[in-house]
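Excluded from the complex is one protein chain; the other protein chains are retained at their positions.
Lettered A and B in written order, each chain numbered from 1.
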Amino acid sequence: MLLIVCPYCGERPEIEFSYGGEAHLVRPKDPASLGDAEWADYLYARSNPKGVHAERWRHTHGCARFFNALRDTLSDRFLATYRIGEQRPDLA
Amino acid sequence: MSANFRTAEDGRIDRSRPLGFRFDERSYQGFPGDTLASALLANGVHLVGRSFKYHRPRGILSAGADEPNALVAVRRDEARYTPNLRATQVELYQGLSAESQNRSPSLAFDIGAVNDRLSRFFPAGFYYKTFMWPRKAWERWYEPWIRAMAGLGRAPTLPDPDRYANRFAHCDVLVVGAGPAGLAAALSAAEAGARVILCDEQAEFGGSLLAESDATIEGKPAATWLAETVALLALKPRVTLLPRTTAFGYFAYNMVGLAERLTEHLAEPDPALPRERLWQVRAREVVLAAGAIERPLVFPGNDRPGVMLADATRTYLNRYGVKCGSRAVVVTAHDAAYRAALELHRAGVAIAAIADLRTAANGPLPEAARAAGLPVRPATTITGTGGRLRVTAASLAPLAAESDRRGAEPLTCDLVLMSGGFTPSVHLFSQSRGKLRFDGELAAYVPGHSVQQERSAGACRGVFGLAAALADGAAAGEAAARAAGFSAARARSFACHASGFGTGGIRSVLPNAHGAKAFVDFQNDVTADDLVLATREGFHSIEHVKRYTTTGMATDQGKTSNMNALGIVSEALGKPIPEIGLTTFRMPYTPVSFGILAGPSRDELFDPVRTTPIHDWATAHGAVFEDVGQWKRARYFPAPGEDMERAVARECRAVRQSTGIFDASTLGKIEVVGPDAVEFMNRIYVNAWSRLGAGRCRYGLVLREDGFIADDGVVGRLAENRFHVTTTTGGATRVLAQMEDYLQTEWPELEVWLTSVTEQWAVIAVQGPRSRAVLEGLVEGIDIASRAMPHMSVAEGRIRGVPTRLFRVSYTGELGFEVNVPADYGRAVWEEIFEAGQPHGITPYGTETMHVLRAEKGYIVVGQETDGTATPDDVGLTWAVGKTKPDFVGKRSLARPAMRAPGRKQLVGLLTEDPHFLLEEGAQILAAPNQKAPTKPLGHVTSSYRSATLGRTIALAMIAGGRDRMGEMLYVTTAERPVPAKVTSPVFYDPEGARLDAA
Partner (left out) sequence: MQRFSALSLIRHSLGGHLGWQPQWRSPEPKAEYDAVIVGAGGHGLGAAYYLAKEHGMRNIAVLEKGWLGGGNTGRNTTIIRSNYLYDESAALYDHALKLWENLSRELNYNVMFSQRGVMMLAHTVHDVQIFKRHVHANRANGVDNEWLTAEQAKEFCPPLHIGPGLRYPVLGAALQRRGGTARHDAVAWGYARAADALGVDIIQNCEVTAIRRGTAGAVEAVETSRGAIRTRKIGVSAAGNTSVVMAMAGLRMPLESYPLQALVSEPVKPMFPCVAMSNTIHAYISQSDKGELVIGAGMDAYVSYSQHGALHIPAQTLEAICELFPMFRRMRMLRNWGGIVDVTPDRSPILAKTEVAGLYVNCGWGTGGFKATPGAAHLLAWTIAKDEPHPINAPFTIERFRDGVVIDEAAAAAVSH
């Protein structure tokens, strides 16, 4: 069970959270202007990387807030968590 | 057979209280402190089991968790029957009843042993090469035979009545293993002020100290030091001691799973006690002090009962006061076996010979053996053993003779001690995902790079010998405490005097072991030849060898066999061990019960039961409930003698003719509030909300972003900035999550607050032509006359003094209201309404009637008419979609080609030609009556009911191009032949909606 640092509440066990999929996929402002392929790309294509993954979590059984995280999908270690709207931290 | 092999006085057993126990059909005696294994050995019993494949007689090999052979079932009663327990870990209690396994009819005479005679035909993987013809023969003959032969014990047949507990814990330093290294680590960490948990799988703390005969620590006998140290630790308030507790798994973020056994060792356990307790410990730092496991030697006949690990015989002698035999042959590649030989010799066991596989046997221990007059033979191997159910002889031969059995000299004995050296127990380290390192000097894998906050100490990292282990443990404990933020006052050190541990070891087969039954994996009957065969057949990865031969896959997971297997494969392939790779160390370290992992979950505790405020009333009125998600919902209220069909017909008539009362409290409810509430609703729902006035309601439809229907429900606008949203019972969480997701992550600029109020409101639906009449006298502050409160409106007021949100809505097609009151008043208001409705014949109805009534009206149930692949248009809800809205969740997806293509399945009604034939929900719809499978159906029946109102059956269906098929006769599958049914409008009753205002 992972330990996750909620940016609002601090360190909590994984079972308090829900996973929210890849982060920084911004819903297009005007979906109607998109072609089918571009829309499908937003809806379905995922980077699914082996390594650092920017992803969303929600502290469902806590503050109920969404936030973003960087996690290494090979080790499952969290590298950073940050609030929605904040820049993705530069780990370099 | 019940000879007495108990020593006169040694050991930690309590000789003052003899315990009676049974093994198979015989009674024996042992003492508190015994394991089943030590008690059997004390009675001269070595034969305790049969092997998995060849059904060879097997004895007790070891004294601990590594035991591959001595598996028994322990039976308290049939419901408390536990198979496959290691006799070396089963603590003795008065009346213990154990039985041997995998034998028929008896342990001494096992019919399955014929496999042993035929074993040459059953090499590794033989089953992949045969049993292929004829096709059905595998399932009919071969497989049942293989299955009958396989398996070990039998499963219990009755539900386990025992309880299992679960606990989460945190600590600064978790120490796994309470041998010398672990004790020293715990002491150091505790003295530095850390909060410590110390666990050990055994009943007593001490590990190897429990079998020390002559060592002293701090000038005291080891046993005294042990007792004082444990007492000292027990007094420390920040130290938790957990004996009988196995650390079985090491998980991410320093969580370690511990299995604590609470009652298994007790003759008459307190029924209030759980049998086992799962600890999930989150530790800042972990010290692994798991010790090492002695390796067997691989030689012909090494599995005969009476062939034992050398160090195990020391444990039996020193800890349990048991001599494992009268006359022993010792074969070893490690000095440690000399210590066993010396101690057994001192206890009166004759040592026939010590065969040392090394060319020279020097060092203090061999010298001591020589000095004691023991016959030490360097450069000597063992070529075989004799005996059937117990070893009676061992053949030794000089190694130099290059050979074979010719030079072999059989020595009479009833015990063979073997030692191939020691394998550090790196299981938990490896589970922690640390990288193992092959130590060339030790010729063993030891912990290398750590990934988590842990460190190993003592034998599990290759530091052997009492003094070294104590020092290593103390250093590890101190380092762990420091890493956890505590500084030790002083580094602990222990003045220790003990006989040395010595050196040596071998990982591989002995000469002459090929072409004979020299076992590597005892339990799975894997021989050295099997491993070589696997490499011959191209299985070169150690994982392949493991899977092909099953070595290391038995219930001991290869604790005694893995290193030997690696060595043999390495030799066969001519590659050094590190190049062969290593199989994964998988959770759990030793098997853990399903019960401990399932914990207290059982029946009503399996999943929370959600009930409404009206639940008890419904129960009292005979309701039959159904599970909808976690909710219990009243399905129907049978009158005496009624079945569901008749009850539902009566309930339906009541609603259509007078009035019915229905508990709709399970509906999801969300309050959407804020200056931007209407904008938010416009974006989330397909509907347009801007022009909905306060006090009015609308049927709302939510899509997923992929355009498919996610949920629906009536939404009331309470005020300009406040919506009362309802969802389906099952969809409440999902809808709220979707709303929160968009609000928080896509549109954070919107000022909207979402609150789940599902459990704040009880919802009482009062439906039917008399519903207004029923409510009239109860409602205060709301004019419920039709003009003042038309269909699809909402008003706030009181009902018998209770604050109420009154909705005029209908899911039945009749005039109807839904009374929302604070949940605490739900039952009281329900009863008031029920009382007030008596003159009108008010009838409680359940979900089944609700379904029939809504189906008569063609109203969909999300999840029944839709299945995650339906668009609004598919189910005839295009009217709900706001045409002029630029965007809403799912809108863009609806424009994709396939979402608009002709021929999509559409919601229609179906009327069977035979008006009394009830279609099955899920039945498929065919174009012609005689279509043969395989065929592509046009669609399926989504809902099907007997309509008391219409006096016939009705059905809803999703049919390809359905709305263009009105009047067509199609064919619907049944258990027998398809039956004809006509496509109709899905609205069967009152299509004009006149009854919504009929009173």
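In this section, a contact is a pair of C-beta atoms (placed from the backbone, for glycine too) under 8 Å apart; a residue touches a chain by one contact, two chains touch by 3 or more.
Nothing here was measured: the structure is a model prediction, and the numbers come from that model.
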- Looking at B:204, B:409 or B:867, which residue reaches the missing chain? B:867
- Just name the one of B:35, B:51, B:82 or B:100 that touches the chain not displayed here. B:82
- Task: Using the touch rule from the top, list residues of chain B that touch the missing partner.
- Result: 52, 79-84, 120-121, 123, 126-133, 135, 138-139, 143-144, 146-148, 150-160, 162, 164, 249, 251-252, 255, 257, 278, 280, 433, 515, 529, 533, 536-541, 543-544, 547-548, 550, 555, 557, 584, 586-588, 591-595, 597-599, 601-604, 606-607, 609, 626-628, 635, 706-708, 863-864, 867-869, 893, 896-899, 920-924, 926, 931, 933-937, 940, 973
- Note on the structure: Where chain A meets the left-out chain, the residues are 1-2, 14-15, 17-19, 21-22, 36-37, 39-41, 43-50, 53, 55, 71, 73-76
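One rule holds in what follows: only the chains that are shown with their structure count from here on.
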- Message: Rounded to a whole Å, what is the gap between the Cα centroids of chain A and chain B?
- Response: 28
- Touching residues on chain B, where the partner in the complex is chain A: 251-253, 255, 280, 282, 433, 451, 705-706, 737, 740-742, 744-746, 748, 886-887, 891-893, 895-897
- Query: Okay, in this complex, where on chain A does chain B touch?
  - Reply: 1-3, 13, 18, 20, 26-27, 30-32, 34, 36, 39-40, 43, 56, 58, 60, 64-66, 75-76, 84-85
